[in-house]
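Down below is the structure, laid out as structure tokens.
Heads up, one of the protein chains got dropped from this complex, but the rest are sitting where they should.
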Amino acid sequence: MKRPKLAIVYGAICGGCDVALVNLGEKLTTILEKYDIVYWPAVVDFRRDELKRISEVDIGIYMGALVSSEDIELAKLLRSRSKILVAYGTCTIYGGIPGLSALLGAKRVLEEVRFTLTTSLEEVELPKLAKLPELLESATSILKVVEPNIFAPGCPPSDSVNEALLEVLSDYARGIKPKGRIFLGEPTPLCNKCTRKPTDTSKISMSKIRRLHELKLIEDKCFLEQGVLCMGPVTRAACDLPCIKNNLPCVGCNGPALDIDDMGLEMLSALSSLLLVEEERELLEEGLVKEMDRLVDLIGILYRYTLPSSLLIKLKLGDHRGE
Amino acid sequence: MRVGVFICHCGRNIADTVDIKKVIEDILKQPHVVCAIDYVYLCAEPGQQIIVDSIRKEKLDAIVVAACTPTLHYETFARAIERGGLNRYMLEMVSIRELVSWVHKDRVEATDKAIRIIRGAIAKVLDNKAYEPIKSRVVKKCLVIGGGIAGITVALDVANAGIPVVLIEKSPTIGGKMAMLSETFPTLDCAQCILTPKMAEVYKHPLIEVHTLSEVVDVSGHLGNFRVKILKRPRKVKIELCRLCGLCERVCPVRVPREFDRGLSERKAIYLPFPQAIPTAYVVDENNCTRCRLCLKVCPTGAIDLDEKSIVVEEEVGAIVIATGYDLYPAERLREYGYGLYKDVVDSLQFERMLSSTGPTEGTIIRPSDKREVKRITFIQCAGSRDEAHLKYCSKICCMYTAKHALLFKERVPDGEVTIFYIDIRAAGKGYEEFIKRVQEEYMINYVRGKASKVYQDVDGDMVVIGFDTLTGERIEVRSDLVVLAVGIIPQMSRELASKLRVPLDEYGFVQEIHPKLRPVELSIPGIFVCGTAHAPKDISESVMQASATAAKVVNLLSKGEITKEPIIAEVDENICSGCRVCVTTCPYGAIEIIDDKAKVNEMLCEGCGICEASCPVDAIKLRNWKEEQLMNVVRAVLGGR
Partner (left out) sequence: MVEWKPRIVAFLCRWCAGSAAELAGISRLSYPAEIIPIILPCSGRVSPRLIIEAFLNGADGVLIGGCHTPNDCHYISGNFKAFKRVYLLKKLLSQLGMNPMRLRIEWISATEAQKLVRVVEEFLNEVENLGPLGGIFHEKA
């Protein structure tokens, strides 16, 4: 029986997702033995044109943010060739860190790149050496381009998500096809599994805002109670909470939990509701503002991984006006 | 879902500005709208009948009424649709009068706006659900914390309405501060004469249980169903056996300052707090008793039991009244006045004891230091009150009682010299201004407008008060035999007890009412009330008034044995809830708890504000009929189609 074909295709990557897969070690190689890898730039030496010539792939894995017209082309290509398309990593599904460039827009991003201090100021136009793909106004989620079958969130996807993916691959190789849309990793928010949730379930006393370097983080206490912003309440628990266990707050790299359509707005509301609740009448608006002004980069905190797929970015892109 | 929309002309109030025909035309095109009917006065009988008939005829599931403000007629239309067989919560009512036709002149604009508002109402009502009012049984029993005049008044009023009361008092006798007073202003009634009959009535009342030497140590539960733990300290004397013979007191070797006289006299370790104390029995001061057991030997009835222990009693009550009263500000902190340093500087309550015919000096005014008769007396008002460094507020009663003190002194010592240092005279009550006038004129009291800056004792034993007379602009020195400080009053409610009861305190420690005019005896915790000086400085007459007001609220709450509540409250989808506690933290009523890792709303405490839904990071908790999806649909509907 012919081995099923596997192709792994990149958008704008950092390499982390490759490392995550490769870190699986023997577990990965066992599965991959059952597959014929027809495309994976980090591992096998095939060119893009060869990918275009392949008529069909069983499993296509798209990794990385879609930031240019080429990325979109590739996603469409992969979808058209793949029986099963896997959207791998938060960048692919939600836009990820590259998505933050949406704050600047394509023109300013290119200007930033061109006019760095190390570049000569005389260079105003890029030499027309090659036809470069068009940089999109904002990175975009693969969902806006094609419809994947399987989603593996995470930056990079955690061991548990990866193992779940390997199970799917293993099953597929044995002839068991995955049905419908599969979102790997538990959909519930991190707080559901978090060991720092106090058993006495009293109120969260968030009487200040502190950045990580401003205090000694207590090991088994809820981060919000220590004044540190933790995205746990809105983030998908698609991991074993390694950050929390290593005394760092969640930054939301798994993307939104459940059906939340804008992680940042939900967390904003939760945060506003928690902050200085007992001190409201004493501090009044002035005092509250003073503490809230300690939050300098709200988008960086609330939308670090999900800006392109948020509702907020639609305002900037003029999506709501059908532009 | 079949929606019926009813639009009122309100005579010409709406119809003159809003093009009703155009509205109907547009509304009929909206999905789910089965009928859109207009009428001249919907609130009138025929108008309501149209709605009732349409419900039946068109088999409507939900109704939208566009008319005047819901504040006026929501109830009218809710009842109308109930007559039509629908649940009242399937009604959405919007104002196109106050919010549209009465404020906009342009017909086109007004019509457009009316259409948008009605579209919004339709969008909301589509997801409304039917609900029944929430009923809860309440325990027909009231707990009153504090046995002073306020606590006694509430207890009597509530018990006389047929509701059992548990009255707890932390000292060995009820009566509070009022029992210490000689006469009360402005009528100069003898305090004990008006108080002791009430004390007796409370103690004898079949529906009132009095527990002295008792304090609340724990509270749980909520409105209608509180579980209270009461610590009863041991009296060590059996009330029913004590004959008040006083033999025990005679043999007791211990002498300590008597609290009732504020240290002006002494008592034994086994003592009667004051002659009219209720319960009428001796009590052992377990902190000072040396256990010499001499009293046991002489007691003729064997009433004494030195081994009695504290016990904790549990009570279930439906309402709790806080009547914990006041104390005087620690006057030693007013360093310039020398209280505690000089024996001949006393506070107002000590002076009351001196004036009292059953007090330590049997009504004669003598200096505590050398027992010399007092001929010259100086009163200092605002001692601690209205002072940034001590109490910022006005203690309200001092102007009146100081005037009373001056009058009573002059009656006993007609040739006495009285000086009163004051900043303002606050005499706003009924007959109060006349009382002050009388004191000033008839009794020839020397009122000096200015603050006293220092009090000291001269070598010859005279008390010297140095002050400033602002009306003459001169520094003055007044020599007297006795100085009385009208010390400011502070609340007795401890922050510990307040936090157990979840009762909010203001910055000064007084119990915070929910609204000074709309709900002056209720607190943000439903089922707990406050009256008397625990709430704010006030005199006896006001305490009694407030206590009766509180009693009315308690009776209203408990008399039917059950309470009914609007069902528009929050509810939790346990499949989504992650137990993150954001809602628990943000609910102003503490109505949400985490049980088994999921949020649970206490039906009786939820007031339906929706703050929780807006705060929930995963939208697991929703306010009935005000869900996020509904409001989003409303927003889309009102903005749709430019």
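A and B are the chain letters, set down in written order, and residue numbers restart from 1 in every chain.
Just so we're on the same page, contacts are C-beta pairs under 8 Å (C-beta built on N, C-alpha and C of every residue); 3 or more make two chains touch, one makes a residue touch a chain.
Quick caveat, the model's predicted, so the values are computed rather than measured.
Contacts of the undrawn chain with the visible chains, over the full complex, involve A, B. Only one residue from B:4, B:47 or B:120 touches the chain missing from this view: B:120. Check B:106, B:218 or B:434 against the missing chain and you find that the one touching it is B:106. Within the set A:14, A:103 or A:182, the residue that contacts the chain not displayed is A:103.
The chain not displayed touches chain A at residues 103, 105, 262, 264-266, 268-269, 271-273, 275, 277, 280-281, 284-285, 288-289, 292, 295, 297-299, 302, 311-321, 323. The missing chain lies against chain B, touching residues 69, 71, 94-95, 97-100, 102-106, 109-110, 112-113, 116-117, 120, 514-515, 524, 586, 588-589, 607-611, 613-615, 623, 626, 628, 631-632, 634-636, 638-640, 642.
To be clear about the criterion, only the chains that are shown with their structure count from here on.
Interface of chain B with chain A (complex): residues 576, 578-582, 584-586, 593-594, 597, 611, 614-619. Touching chain B in their complex are the following residues of chain A: 188-192, 197, 201-206, 232-234, 257-258, 260, 266-267, 269-270, 272-274, 277.
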